[in-house]
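A single protein chain has been omitted; all remaining protein chains appear in their positions.
Letters A, B and C mark the chains in the order given here, with residues in each chain numbered from 1 onward.
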Amino acid sequence: MTRRIKIAVIGTGRMGSVHCRNLVRSIPEADLVAVCDIRLEVAQAVADELGVRRVVRDYKEFLADPEIEAILIASSTDTHAFMMKDVAASGKHIFCEKPLALELDKIDEALTEVEKAGVKLQVGFNRRFDKSLRQVKAIVDSGEIGRPCILRITNRDPDFPAMEFLRVSGGIFLDLAIHDFDMVRYQLGDVVEVYAAGGVLLKPELNEFGDIDTDVVILKFANGAVGTIDNSRKAVYGYDQRLEVFCSNGTAFVENEKENVAVKGSREGFLSSKVPYFFMQRYAPCYVEEVRQFVECVREDKPTPTTGTDGRAAVVLGYAAWRSLRENRPVKVSEIG
Amino acid sequence: MTRRIKIAVIGTGRMGSVHCRNLVRSIPEADLVAVCDIRLEVAQAVADELGVRRVVRDYKEFLADPEIEAILIASSTDTHAFMMKDVAASGKHIFCEKPLALELDKIDEALTEVEKAGVKLQVGFNRRFDKSLRQVKAIVDSGEIGRPCILRITNRDPDFPAMEFLRVSGGIFLDLAIHDFDMVRYQLGDVVEVYAAGGVLLKPELNEFGDIDTDVVILKFANGAVGTIDNSRKAVYGYDQRLEVFCSNGTAFVENEKENVAVKGSREGFLSSKVPYFFMQRYAPCYVEEVRQFVECVREDKPTPTTGTDGRAAVVLGYAAWRSLRENRPVKVSEIG
Amino acid sequence: MTRRIKIAVIGTGRMGSVHCRNLVRSIPEADLVAVCDIRLEVAQAVADELGVRRVVRDYKEFLADPEIEAILIASSTDTHAFMMKDVAASGKHIFCEKPLALELDKIDEALTEVEKAGVKLQVGFNRRFDKSLRQVKAIVDSGEIGRPCILRITNRDPDFPAMEFLRVSGGIFLDLAIHDFDMVRYQLGDVVEVYAAGGVLLKPELNEFGDIDTDVVILKFANGAVGTIDNSRKAVYGYDQRLEVFCSNGTAFVENEKENVAVKGSREGFLSSKVPYFFMQRYAPCYVEEVRQFVECVREDKPTPTTGTDGRAAVVLGYAAWRSLRENRPVKVSEIG
Partner (left out) sequence: MTRRIKIAVIGTGRMGSVHCRNLVRSIPEADLVAVCDIRLEVAQAVADELGVRRVVRDYKEFLADPEIEAILIASSTDTHAFMMKDVAASGKHIFCEKPLALELDKIDEALTEVEKAGVKLQVGFNRRFDKSLRQVKAIVDSGEIGRPCILRITNRDPDFPAMEFLRVSGGIFLDLAIHDFDMVRYQLGDVVEVYAAGGVLLKPELNEFGDIDTDVVILKFANGAVGTIDNSRKAVYGYDQRLEVFCSNGTAFVENEKENVAVKGSREGFLSSKVPYFFMQRYAPCYVEEVRQFVECVREDKPTPTTGTDGRAAVVLGYAAWRSLRENRPVKVSEIG
């Protein structure tokens, strides 16, 4: 086998521990040499499970280590920007979970540093690596069904995250719909205008900090197509993940997967299973594939498939949606910056 | 419009009244001039509903009437054979409901008379006119999915018919599976051997007269393919109608239709509707189409799409299945005659 | 049988001839006594086919005829309003195709006359009578899946109508989306605000008279729910008719019907049939049921299921959508009137 990329992971919580397991078990081209978490015992548990030898509390210990070629940042969102800057300055390549940050100026500072350092940056938009969503893009890009006219996304979580997370998440457009704002760009390219509506229909506590639990969005694309997104924090039948690109000579869409393929027929009708509960189940192969591709880009010195520009653009669309909702008017993406 | 065929219907019960309505409302090339039923009031009610002027109790009144060109026989099965003989002898064309008779010698006598008279005969195998089942045959016949290897039919009624009917119906293989025995010939051609198994799993009263309520059948076709049929008298979720022709380069199958296309998603999963309750709903367009084609064959002097040979062959397969079940051995079709 | 309602039909074109056939063949409680069309030969052909004795060119002949109890108006949209006024003034009950008119003041005049005369008025919103769409409403109204949060409609025609029709149709929001604007009210009640986007992506000739061929709409409901609609003039795979009501404890949706239930499996995957080509196929039973219920309301002196208020409200939403599109801002329904 060719050279393995030595990589360290910062943040070994829910998402970070998944990346660690994938690196060790499913990406032989990578070598997970160290893990970091401010909760040292959390990092230690992951290291023990996976046989990782080095465990640190402070990510800065990685910066001067010449052995480490790349760092995967999966710590909390508020830490992404300054870590990216530090890691870039140290000359190491970066895989950073989404969103890059909740503040555009911090994103810009980090991206500037990344560019200056000439390191690679990949943002963790996992859905771009889903085989079904990729298949839709392949069908549309082939031209066989003509010109894209209408894009539709339904993205609904199965249940609310913890209130502590919600208070700092940036709200539904920057935390939940951020995936859709990236996906629409992946499928149809640049968005020029956003209109959003929605409200608190499920959880009145959200009013305390101005978040909502239900929204619909209209998008206008640079290519003339239009789109809708709808989001909810709570779909009791599972993690609802649908997308359609309707074109002038056909349509391409992604249906929901199912938890299992058993069906019961009775006097009531036919009962089939719920959809997979959440992203860890639905997009499990994507988490492997995105990091595998990142490692490959580092090894072969290729551009990463999701860039800092992508990471920034999705946040811009999130802010456009928030402004649209608050001012109840369509907001041009150029107004946000 | 060109000439309309003057037609009379014998038997205005469940099936006959459907044919009457179709003739009047949906087949402008036909002119329903008279109806007959031994229960005169039943015939009268249908005539009143549809504006048919002539109503008789005895079908023999039709035989000498030169105005009537064709007769549709939808009376009880035990009357089919002698009526066919009489109608053929009178020189009129015949559409006869299935089965032609429960006794092969009576069928043979009737078919001989039909041939001698040179009149047209069509047997009421409605399913041959179903657009989905025809589509399967078209796909297979096109050769695009290769050579037929395995045929599968699931045919389950939603509930038991009346016990009075069951006592004289000829049993599950001559009453329910008869449609399958015709369909397999329609799809894959001649059958050479039959093996059947089954029993009374649902309604012990059937033991009184030797019928069963559940069966499975294996068929060997002249072309080397093999097939299975399964039947039940009671599928609580509706009239289960599925068929598959698996071939060397693909497969073609018919799924169940649905009563409606609404779906409910909840914590339990996704609940979709039952299948249409019974043949009147599921195969409604076929009842129009088969008689429309019959009328066309009479008008244009063409051969009928389902012949007396087809009618006889399905009964032969029914008897082969009964003998196989009773003797617990595969029975060659040539043993029956 | 009880009393049959004597009814006359004005306009025997595409839609009117369907109503005539349904009245004669499928609604025994009605007695179609006369038909009218300014193209007399068109009316005569329908009358000949169905055995209707009276055929006129001028609908005013019906007004003084005491035999006629109800009149079905299926002539071109620009005639609806004045005919309604005349028919109402003559004391006869009215079934009028949608839209009631393209001008709100004409609708208001007609509705005033209807109210003054005390006659019944039903508007031809056929989709309210679809068993699947009714099933969704029944599920939601039962409360078993909680509070409605998001409504989604996809409504796409299979192809463009004739350019002559498009020039006078009122455009996509008053001609195509009008069904959706009624359906959303049927499912979730009053709409308070509309935002629309869209454009000409398929047929540049539409620019000549300011119509578009592709649109998306966001709706805000009085009950706090939000909704999206998407429309296209041309879905090559058939008449795309989907709706979902997502609720706090589940979801209820309508999938597309299929032309047939045959499927071909091959190296390419599984190919199933297109959806039914157009409204005549997809909603055929609704056209019977809506008129059957109208006749029943006349016979039993009950309120009609779709009222003049409904007919007006859908047109108001259509105008709100047009204004929103042109001014690129959300438009309150109360702005239209």
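Definition applied: a contact is a pair of C-beta atoms (placed from the backbone, for glycine too) under 8 Å apart; a residue touches a chain by one contact, two chains touch by 3 or more.
Model, not experiment: these values are computed from the prediction.
The residue from B:211, B:230 or B:257 that touches the chain not shown here is B:230. For the chain left out of this panel, the touching residue among B:50, B:89, B:150 or B:336 is B:150. Screening B:249, B:309 or B:334 against the full complex identifies B:249 as the residue touching the chain left out.
For the chain left out of this panel, the touching residue among B:163, B:202, B:222 or B:280 is B:202.
Mapped onto chain C, contacts with the missing chain fall at residues 235-237, 265-274.
One chain is missing from the display, and on chain B it is touched by residues 147, 149-150, 152, 154, 156, 195, 197-199, 201-202, 214-216, 218, 220, 224-228, 230, 232, 234-237, 240, 246, 248-251, 328-330.
Contact residues of chain A toward the unshown chain are 25, 28, 49, 131-133, 135-136, 139, 144-145, 249-257, 259-267, 273.
Going forward, only the chains that are shown with their structure count from here on.
The chain occupying the central position, as judged from C-alpha centroids, is C. In summary, the pair chain A and chain B forms a contact in which both copies contribute largely the same residue numbers, shared numbers making up over half of all those used. With centres computed as the average of Cα coordinates, no chain lies farther from chain C than A. With centres defined as mean CA coordinates, chain C is found 39 Å away from chain B. Chain C has its Cα centroid 42 Å from the Cα centroid of chain A. Shared interface positions of chain B, defined as residues touching 2 or more other chains, are 265-267, 273.
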